[in-house]
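Left out: one protein chain. Kept in place: all the others.
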């Protein structure tokens, strides 16, 4: 079962196992001496090596991108959309290989990986509509013989700093819109999971984009910093933790640049006494423990309201216990490892602290035994009761398969927990009542609200919410991307 | 002619001549000891006194606003729009009085003042349409039994830091949208020209807004800083100089807040050989010298292309010379004073420097004699030739009635001047050629483009452009206000 | 109580009690010899006389309107919106007088009349936003040097054929949008209730519209026919019965014109066992019996599902019985007369037929005694049980205060009734279940759906639905008005 998976090894764009950058339409070897291992979190094996690119290499990428931008911006939008039609098709044709690659460097289950790919494809599909999405508007005859029009014009080079948890999807939530709008792009993938984007870029390379329009530069925060300070970059998109996002957002503004940040989460799942537990329990299992709790939309705090507590826990515990841990490539596995040993240690530490602060473990996933994967960074499903809002575990992001249970007497009390959180990512309610749903929807201070769903996964065609410390910047992705990735040009003409 | 104008003096909301704040629906006297004079720039007379409010007073305003917000946000948009219908009507009924007040503290001509009021009214009219403008969207059936909707929800307390040059208009380019969207607001008017907004707030007071929804706090940068750092404020809008704007933009981001900045300008007016001089000359006169050059949309660098130079200057000079300086209240006056003696000194200094750097004055407005106004801060129309792109006068914002002439051999050369400027406010072309216009429109790097117009005044119903150092933030005013002044709330519901 | 109400009599635009037309900005006496009485349905008194205008008069109105259109279409939208701001204000100032006039010719209660006026004002407010609503769009660079824009251009003269049931509101659901879009308009009010629109036009006359842009011509179907066949009219809007609407829709198309028809209704109100009867019962009372059942959104068939039947009827009957009949001007009255004696006879006849076909009256309003109003055309609240879907009363529009009760065993059975109706106006569900609401919303074949509301009154800012025989034409009012009242002009320009 620990046999090296052949689908990963042949990454054509690796040189003796070291990943290359993609700049100016070519795969180029980094000159950096700082090269790090990419590890399969299930097996502990090194699956690739990733260079921490140099400032020179960033500079080169930015210049190449800027040069490509000067022509690309002049292409009709309908032509800029065309390569994305090709990308969609190539991603579909390669969905299985991409999914397996993803599992091997990140650990999530193969079914999760396939779903991630499908959502990534949906983003590309949505960006194919850019000619409709980016059209401008016209006020005819604002005064006699004078007309006014407003168009959305691309700005130059944007860059992306994605999180590790959706290695395929996250960059594709931004890149296609930025590029279809007429900008050039530099993607700096997570150095923990850089192979997935290399695979995506192998496809991008075949779509017919002009060289330099889309670039990939490996590295860590030094590369981010170099991109940020480079005079040719116009702005960035970030998905990751709130403190890092907040800093980047401030950095960008201090340089007069644009930024959009999707930060951390502490998501409350509220279960009303009238909830349909047949829907609720599987949704909770999937949301709190699926992808090892490493989704920004994942459940973190479980809030049973009133009497539902007993019946809910009675069904939840056995369902959580029954989850099978293992290598995500195994189709029967429910739960893969968390992304790194370091992440594992952090999660276990947070559980320890919670117990010290008075929480009680009713299911303890700190030291699971996973047959055949002695080196995997596994954490099992964990359920903590007697959690109070003051505990660290109730306030900080865990990003692991841990459910903290806080009981509430009423919907208002539950909403109060959400309103007092410093995060504003997602709130979920389970209920059969239309009125409870409306109240929850209007009073909860989170950018994403779900009712009777485990993951309030927003369509590509909508946007992603994020309030308070969860989101910085006034424009988030998707439907708002056109405004973020362009400037308005107002033209007032008098003729006659 | 220097008789104190009765329309100003009776500002009911001044106590012994000192203006009051408007907080929580009441006019309140500031407790500040720091009180400054408001001076009529034509006469040098003190027309009012304005307090530099204290941090406590800012805190009180923010708290009161936040409290008002909690109810206001729940009102249906159609109800939140209603008081603005009243405001529009009151502004129309009081247009003449408001215009005269404006002239007395700011100096522009009465006809300019009336036009400013009309544009301010148009902003209010536009915000009356908020129920249409802020509607959300719905994706029905994103999956079986699952629907998704996105609504725009107000955020809390926003504040405004306006410029001095449109004392009536500028705050009303933001406030009505912010408030109609469901936010509460604090306006801190320019301390140079605070009376105009007091007059506006006397009308706002009569419109039926709930107390605390709209507030006015006098002061200077200390008040801005206190508003910025106050934990209850969500973001700000600023109109003024680029350096100040850039700093505020960075401050806001460092605090995780939103900002939008309309900064400085260095606007080039390009005249093609085929231009219709009957349209061109009056447009230039009005744009470069009207409002004493203190409009952000004003012309600053005049770029005659090729042969048009001779005939253009031949007609421009006498027209500029013929302008009558004086008190703006005099209907026959073409040009009032600049806003302060300090501004006058700065403008004159810039002209001095230009001459030292090699420019040649063909019309020198540094020391005009204005009968009856010995204490007025007047600068006459000034035309400088032999200006080169390297001179300070060609690069820095003057904000005075000064035209720097740089000749160009071709449209491309002229556009090159614009592309190299660090500002990106406005570019204007005079031509009869459709092709030249399109080329100028697509290649100039300014957020506002005019063709055959002196002032590319964008309608309230559009937006205001601003590229490079002219605009910070990804959303500017008007049509984009709904997105700036709200957050997106994404709701995903499964029923059945 | 039957004292002539002074607010009606002084209709300035009546000549010896005969209403005048409003054409070309002037009140003109009709030359018609055919003059009919307008009767107060509560008292039987003649309150005005209305001429059936001649074909010549229609021709004159159409020509005058066309001429006014030629200039009006060229005005900037922002200027075309301005008179509607004035109209809104005048309607508010005259709300009470307008409401009383409405009651006297149409019979509804004064509180209903006030609400109608408020909704009419909301339509005017919405049309004030026409500069935003009618803006066009631009596709920049569809090919090199080629841009494309699409604007909405007004077409010419439109006319209106309103129903009698909302004499103030219905024309204002169309006219303001048509006119603000740049068209000219001819309103032919219902000859049963023509005074209300005369009152509205007395205000329109004061708003500053150019003469001829908005016109009023009294008459009946001959006038409609003349307007339809007039070569200068471009299209019509109709609110009324489906057969008449269908004919007009066909007539218009045969002439190559546009039409939009809001036709009849047979609205089902479904009450689920989990419904909150505290909300349900008052909503049903108000919807079925309010305005004497003469609202197109009114309830007509009551469908209790399962066990709710008993408790529902137990509370409904006393509430219906307690309704007080009388003159709508009396503030304590719940139910005024139906609009004419002829309408009364028709409604009573339909009840008779229902009883013959096997229905059972549990509340019989056929012959109410109304103190002091022996000549009023009153019908009391009527509840029929044992109604089957095959009965005439279950299929035809009644337009009177009659509730036909058909019991259903399940939500699906109730929806089946709606799906089989040939009308598609409104379906209402009372429930506390989010799932039931979603199912009802998606499966019911009506253009308007309400959940827990008595009247699914759509905001001015939305549109009005109407499926099957209820609505003809692909565009209904309000938000869709811009497309209905304009043509698209596509402009493709190559410059350079």
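The first chain written gets the first letter, and so on, giving A, B and C; residue counts start at 1 in each chain.
Please note the rule applied: contacts are C-beta pairs under 8 Å (C-beta built on N, C-alpha and C of every residue); 3 or more make two chains touch, one makes a residue touch a chain.
The shown structure was predicted, so the numbers you read here are calculated from the model rather than taken from an experiment.
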- Query: Can you list the shown chains that the absent chain is in touch with?
  - Reply: A, B, C
- Task: Based on the whole complex, identify which of A:161, A:428 or A:459 touches the chain you can't see.
- Result: A:459
- Note on the structure: Out of A:19, A:98, A:128 or A:475, only one touches the absent chain, namely A:128
- Which of B:12, B:76 or B:243 contacts the chain that the document leaves out: B:76
- Message: Given that one chain is not shown, which residue among A:20, A:36, A:88 or A:230 touches it?
- Response: A:88
- Touching the missing chain, which residues of subunit A? 78, 81, 85, 88-89, 122, 125-126, 128-129, 131-133, 135, 141, 145, 147, 434-435, 437-439, 442, 459-461, 479, 493, 495-496
- Item | Positions on subunit C where the hidden chain makes contact | 137, 139, 142, 146, 148, 150, 235, 246, 249-250, 252-254, 256, 258-259, 279, 437, 441, 447-453, 456-459, 461-465, 467, 469, 471-476, 479-480, 483-484, 487-495
- Message: Considering the whole complex, not just the chains shown, which residues of subunit B touch the missing one?
- Response: 74-78, 131, 135-144, 149, 151, 153, 431-435, 437, 451-452
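Everything that follows uses one rule, which is that only the chains that are shown with their structure count from here on.
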- Note on the structure: Per CA centroids, the chain at the heart of the structure shown is B
- Message: Nearest whole angstrom, what separates the Cα centre of subunit A from the Cα centre of subunit C?
- Response: 50
- Averaged over CA atoms, how far is the centre of subunit B from the centre of subunit C? Could you give it in whole Å? 45
- Message: By the touch rule stated above, which residues of subunit A touch at least two different other chains?
- Response: 137, 139, 142, 437, 451
